[in-house]
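With one protein chain removed, the remaining protein chains of the complex are shown where they sit.
Coming up: chain A.
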């Protein structure tokens, strides 16, 4: 899994991450046992206009341990982002993914980096799943140069071209037709790749979804529309906004499957199935039944439109990390202490990455930013004007008087 290969994901960052990677390598190797293991999904898949995949999922001890580690890392990262936001080190709007980790992790286990992934603004963990690094994430959150969008985007705007992650999109629903456009291109390239376009239960009510579904079905595009149903769009419960909250059925003529999105193995199974289906037959909808623990964004305490009991009930009964922990212990693949150690490790990894992102010395032009005490380099002010158009298209900056001081920008 990409997450476990933190050190090799970007050569530029290798040096920066030295302390992180060494601490990771020093630890005795996580189980590398690849003997096959078959595990039943939590609940059956429910299907619409198609067969359902088998409930028996093939996995290995190695995979289960990587699921545990990757999800624990995501959880820790989101909690750290929450603290950074509260410490006012993260600006802008910030949406956290904790609770939904199994979707990102299970999906990645079924597909390759040649497949495309596109999502909405709740994109930190999807990016990490695509092989993004913690340093890129925390730097982007804090508007620093080392961020995955050079610090220019912030929380809602993560992208990773080399892993075909087409990003974070802030306009609800807008990523769906765009994702189907990627699938359209894939159909021409004939390289047996597909696009996973993720959207929420709230987004499922946007007209764009239905327009995109029709085109994708008409042209048999290899598009997999993943509805991450966390049951709320901001403060609105699904049943208040949707005549039918059976999102997997709402493609009508497009097949769909409903999946326990808190079960990483079920997600893996269904994503594998969906990829094969999409390559042969065209689009399919996957409704992932999941839950977000945090409020919608940082200004939402998340407790006015749902009860605390509801949240703690999900935590106790359906938590995706706990589910994998129990599986590992039940099959005797690791001890409780070893799992605790992994959690300690990821905690340190997160802390180290934050320290790096904040570190003023790790960048050659850190000197400029000394006056910002504590804070690490922001992008150069001239970056404000780059990437608006292709270079050389004559974008101009004006001085305060708009006439006298004028320069043509790169």
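Basically, a contact is a pair of C-beta atoms (placed from the backbone, for glycine too) under 8 Å apart; a residue touches a chain by one contact, two chains touch by 3 or more; residues count from 1.
Quick note on the criterion: contacts and distances are computed from a predicted model.
**Q** Hey, which one's the missing chain according to UniProt: "BBSome complex member BBS1", "EKC/KEOPS complex subunit BUD32", "Cytoplasmic tRNA 2-thiolation protein 1" or "Pyruvate dehydrogenase E1 component subunit beta"?
**A** "Pyruvate dehydrogenase E1 component subunit beta"
**Q** Taking the entire complex into account, which one of A:279, A:355 or A:378 touches the absent chain?
**A** Final answer for the missing-chain contact: A:378.
**Q** For a quick check of understanding: of A:44, A:92 or A:302, which residue touches the chain that isn't displayed?
**A** Of the listed residues, the one touching the omitted chain is A:92.
**Q** Go through chain A and note every residue touching the omitted chain.
**A** Output for chain A: 85, 88, 91-93, 143, 151-154, 156-157, 170-173, 202-203, 205-208, 233-236, 240-242, 298-299, 304-305, 378-379, 381, 383-385, 388, 395-404.
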